[in-house]
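All protein chains but one are shown in place.
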Amino acid sequence: MRLLDPFNINHLKKSGVGELPGSLNYTGTHKKVEVTLEVLAYGKDGCQRYLLRDIDELQIEDKKYWINVTGLHDIELIRKIGEKFQVHLLDLEDVVHVSQRSKIEIREGYLFSIFKMVYLKEELVQHEHVSMVLADKVLISFQEIAGNVFDGVKEHLVQGNGRIRAMPIDYLFYSLLDALTDQYFLIINSFASAFNELEVKVLEENLSNTDEVYRLRKELLYLMSVIGPIREAIQNFTMGESDYFSHGIIPYYADLMDHLKQISDSVKSYREMTDSLYAMQMAKVSTDMNKTIMTLTVFSTIFIPLSFLAGVFGMNFKYFPGMDYRNAIHIFTAVCVAIAAGMLSYFKLRKW
Amino acid sequence: MRLLDPFNINHLKKSGVGELPGSLNYTGTHKKVEVTLEVLAYGKDGCQRYLLRDIDELQIEDKKYWINVTGLHDIELIRKIGEKFQVHLLDLEDVVHVSQRSKIEIREGYLFSIFKMVYLKEELVQHEHVSMVLADKVLISFQEIAGNVFDGVKEHLVQGNGRIRAMPIDYLFYSLLDALTDQYFLIINSFASAFNELEVKVLEENLSNTDEVYRLRKELLYLMSVIGPIREAIQNFTMGESDYFSHGIIPYYADLMDHLKQISDSVKSYREMTDSLYAMQMAKVSTDMNKTIMTLTVFSTIFIPLSFLAGVFGMNFKYFPGMDYRNAIHIFTAVCVAIAAGMLSYFKLRKW
Amino acid sequence: MRLLDPFNINHLKKSGVGELPGSLNYTGTHKKVEVTLEVLAYGKDGCQRYLLRDIDELQIEDKKYWINVTGLHDIELIRKIGEKFQVHLLDLEDVVHVSQRSKIEIREGYLFSIFKMVYLKEELVQHEHVSMVLADKVLISFQEIAGNVFDGVKEHLVQGNGRIRAMPIDYLFYSLLDALTDQYFLIINSFASAFNELEVKVLEENLSNTDEVYRLRKELLYLMSVIGPIREAIQNFTMGESDYFSHGIIPYYADLMDHLKQISDSVKSYREMTDSLYAMQMAKVSTDMNKTIMTLTVFSTIFIPLSFLAGVFGMNFKYFPGMDYRNAIHIFTAVCVAIAAGMLSYFKLRKW
Amino acid sequence: MRLLDPFNINHLKKSGVGELPGSLNYTGTHKKVEVTLEVLAYGKDGCQRYLLRDIDELQIEDKKYWINVTGLHDIELIRKIGEKFQVHLLDLEDVVHVSQRSKIEIREGYLFSIFKMVYLKEELVQHEHVSMVLADKVLISFQEIAGNVFDGVKEHLVQGNGRIRAMPIDYLFYSLLDALTDQYFLIINSFASAFNELEVKVLEENLSNTDEVYRLRKELLYLMSVIGPIREAIQNFTMGESDYFSHGIIPYYADLMDHLKQISDSVKSYREMTDSLYAMQMAKVSTDMNKTIMTLTVFSTIFIPLSFLAGVFGMNFKYFPGMDYRNAIHIFTAVCVAIAAGMLSYFKLRKW
Partner (left out) sequence: MRLLDPFNINHLKKSGVGELPGSLNYTGTHKKVEVTLEVLAYGKDGCQRYLLRDIDELQIEDKKYWINVTGLHDIELIRKIGEKFQVHLLDLEDVVHVSQRSKIEIREGYLFSIFKMVYLKEELVQHEHVSMVLADKVLISFQEIAGNVFDGVKEHLVQGNGRIRAMPIDYLFYSLLDALTDQYFLIINSFASAFNELEVKVLEENLSNTDEVYRLRKELLYLMSVIGPIREAIQNFTMGESDYFSHGIIPYYADLMDHLKQISDSVKSYREMTDSLYAMQMAKVSTDMNKTIMTLTVFSTIFIPLSFLAGVFGMNFKYFPGMDYRNAIHIFTAVCVAIAAGMLSYFKLRKW
């Protein structure tokens, strides 16, 4: 699995350097996506799901409305939706500015939030910028491409599963956040597999190439930079007072917070473990080198004196005592064996 | 002792990705355990202990009730118990979701808590997910397998030891937490032994394999990830106001907090010590390598010039002055000894 | 690109060691800049832009005034402006003291702020000390050299773009801060390119020189030391109560805070990544060394015994059994090949 | 000096795993100490000092009483004292549980505190568990062995030095804490000496054994784990409101806090310095190794080609041009010298 590829830790392209505040520029890459305007109008008794061609076609009756906008490059549409629901220009700017950090902010008349979808698609991680506007009976979600993260929630609405139709609209907001969060678990499980594989390689197969540990570290940094702001945003939101908390919703947000804490704990643990694995890998390189050098030293220190000795008796001095001694070669052999044995037992003694 | 084996730092399996909130799925591994429903009904004067076949059989009279459920895979039973005592579905979801973090939360009508049992059983560490629901006169505990962590408390109840029968039911809640916490001390003592053994190996036996230090680090990370949330949960709980604090209970919770602080201090100290031990181990590898290389260098630098000299006099030049000089070999020997002595004293001087 | 050159992490020259508090000394280097006093007087209906020779020439009517002072070495002018608008001497001291940290402070009758312009100019990073005094209908900005950071805002004012003319003067203050902040994005993008280039060099080209990583670290430290105080200042300002917040301005400051958080997150991420890159570079050096030593060891341990053997048969002993054996040289060759093969397969076995 | 020996960073033996809360078990090692019950009854006019055989003998009159219990293994005595002064069983449990962390807690009717005596005795560090119960006119101190830490305070009481007799009983409590704290200064000075000796060894004598740095780190960890909770306890105590603060006592507690801050600053500084010293020691090992390898390389690279050359001319080829050239040996010598000189100047050039 390739967890994060292509990898780019911070899309810092700022929307409109030098432009007026509230200038809408889509800063993402999905500019060829078909823009769709899907509506799910629901109440206790049922749910209608239909597509609009324009936001003007929308008739607000005594129901709850989820307007799901896919594709962010149609600036005019975004502006029109913003005008219809009186969304601040600065918020619309963030809707189309894909490198904006996650946040939840309470405005006059609506709640505005930015999140990051991170999900697996064919073994590749996809990143998507998502915004949600939560007004009295309307929730508008904006996303870059059509995708399956929110599909479960749509299904529950259409089929009338659980309490989602009966509950106020902030329960829908919670459900979408819950769907987003569920994806992080999958990502982290996928990361965990990558880590475990690497651990086996390092521990058992003595892998000494650190490129993979480096890549894991970078991916963890990315996950932390995504999850940190989301956790912060939801924590601040649930700990504050809000008109957007209907009766009985608190345990649901608390449950969401539980998940985010767990994800964040997990990322931190893996970070420490990655550091630890790197340290051990370095230790293995040192220990291996030590062994290699020891082998070299043992061989060299045994044979270097012996070679010298052989060299000595290869000298062509005319008067060389003992050269014509009958047992010279046997004595030489014995001395060599003695020297070698002596060296070896010395090394044994020093526990090499 | 094998502290944590099989080791898996984060069970991140989320209960029901994409499912409705409040979907009950047992995410643990103990699916063949016999499900039992044990009741301890007690008051000042006595304590009855019996098994139920179904929760409907339970008759609530003017007593205090501890309902101890063993085995979490019978979802229907859990749901029925939840309905009888009006426990929120999201809480029941956490009861059977074994990777949920520890926490204490105050709900309408009851207090809900999640903890982790970590205990030694035949030299192996067992992990168990435990939840407790504390209502007016009823405490329900849920655990994965039958075990001995709560046995002491049962014994005190049945035999009427101490003040446990006389005190309100939150004292039972405290007693169970205290029993859980006691196990952590045993775990840490066991960890301490492992550390001390490793320290001896590194310091005295020059162990250079870092796999064990790596394993200890990982185990410490696991202990921190378990103890951190428990400490946080109990600290927040005892520092807040609560209807679940009967008169005179505060010193007991404070005592519990003392133990958790001590455990947490201890884990942090061992963490630092493990880092320190790793650093020293690396230092030893470097120092050893240094010594080996020095030995090699001393041998090489002494014999390399001598061998060259021997080689020179082994050359077959026809006109080689001094080759037929009578004392050539003696002079050669003397020069060799002088060179060797010179090198050695040079090394002594430089304190090698 | 040369990100920060000449690099000097802390201009600590203090204004007037031993002098009286409120002694004005320009501590920067731009002492030859032409001092200009530019005024933009604007209201809903229009904007006039003109230069003054002296501050006395300024006529305050029922408009909003932006007085933009370029060049800080004319102490007398600064003092005169200070007197006219009743700015505290300690603040004027900071206006001309270029190493003063960024801050926003609320004084009696005006708001005083210090910021740092950091912007790219011909591939070089420029640093500039900027102060702003925000009074009822007047904003005075002081900068060291004429430059283009504020030019966009001037253009919007003159051309009447957006809401800048219609909004109260604190919107102008916000707009200038926004223009400053936009430059940091450009700087960080430029830093990101430098990092990515270095990463490629280290990962793919095996660069082992750490000078560049060192330089990147230093540059990050500088960016952190600049951005930290600015973020802190704006955070404290927007979280407090102030007479300087007109109706509807809050979302703008919040947007600014978003940008600063993003910049600061980004700098922190790059810092971690730089540390990580350094660690990997070190790992590569170790691994390379290990391979080199292994090569040496393999060669040496194979040939050292063989050379010894050759030396032995080169000895001039008169009685040397086997020297006149016909197949001696073939046996010798076979033995050599056997030894070499044995050593090689031993190394293969140990996975060298 | 042997600072901490035998060294055991955390006595985690828990009092009574599985026992009832409030079970008294002495968990220390001083079980043969003679148990004494010393009373100092004092007032403005005098001070009587006597030993009791049993706590029942104590007559409370209109005086202030310091009851100093030495020896903690006589559980019955401790329980009796606890009953007489209505001390909570959980507190008595902590009195005899020597691994309990330092703390100050306010109970109904008394203040309960745990501290650690750490003092030098014959060049060895002693550790002692001390508890104090401060009631209206009575202070009870419990310690493990008779010792001299509190002797100064007793002397001042008996001799009537200073204001101790005239001040309320919380001044006695402060005086005992002050006496405890004074010992930490002595310990740290002793640690400082050890550090300075080690620094000299590393810097000047090139010590490369890291065992001592490891030991110092461990000792610092121990000191931090002792001082941290004490500082925390006293800080929380002095910053809170309390019935146990008589008029004029605050400056005394503040003075105590000053000392604890200084000790704690000092321990932190030494910790950083120890880390720094370790880093430098490692650097020295690397640098030394580098020098050794350089020596080896210089020798080898000079002589290896020369030896080869000598070997060449030692070959027994029948047709070997130049072998019978008269000046062959002189040319050979010249070539050798030239090669050696060339290599050496190359190394000089590369600044080896």
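Letters A, B, C and D mark the chains as written, and numbering starts fresh at 1 in each.
By definition in this document, a residue touches a chain if its C-beta (ideal position, glycine included) is under 8 Å from a C-beta of that chain, and two chains touch if they have at least 3 such contacts.
What you see is a predicted model; the values in this text were computed from it and never measured.
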Footprint of the hidden chain on chain C, which residues? 9-10, 12-14, 17-22, 88, 90-91, 93-94, 99-101, 103, 105, 107, 206, 208-211, 213-214, 217-218, 221, 225, 228-229, 278, 281-282, 285-286, 288-289, 292-293, 295-296, 299-300, 303-304, 306-307, 310-311, 313-316, 320, 323-329, 332
Had the left-out chain been drawn, it would touch chain D at residues 152, 156, 161-162, 164, 174-175, 178-179, 182, 185-186, 188-189, 192, 203, 251-252, 254-255, 258-259, 261-263, 265-266, 269-270, 272-273, 276-277, 279-280, 282-284, 286-287, 289-290, 293-294, 296-297, 300-301, 304-305, 307-308, 311-312, 314-321, 351-352
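Here is the rule we use: only the chains that are shown with their structure count from here on.
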Give me the step distance from chain B to chain C, shortest route via touching chains only. 2
Note whether the interface between chain A and chain C is symmetric in residue numbering, meaning over half of all numbers used appear on both sides, and answer same or different. different
Can you name the chain that lies farthest from chain B, using the mean of each chain's Cα atoms as its centre? C
Centre distance in Å when chain A and chain B are each reduced to the mean of their C-alpha atoms: 26
Two or more other chains touching the same residue: where does that happen in chain C? 314
Drawing the touching chains as a network, do you get a line, a ring, a star, a complete graph or other? line
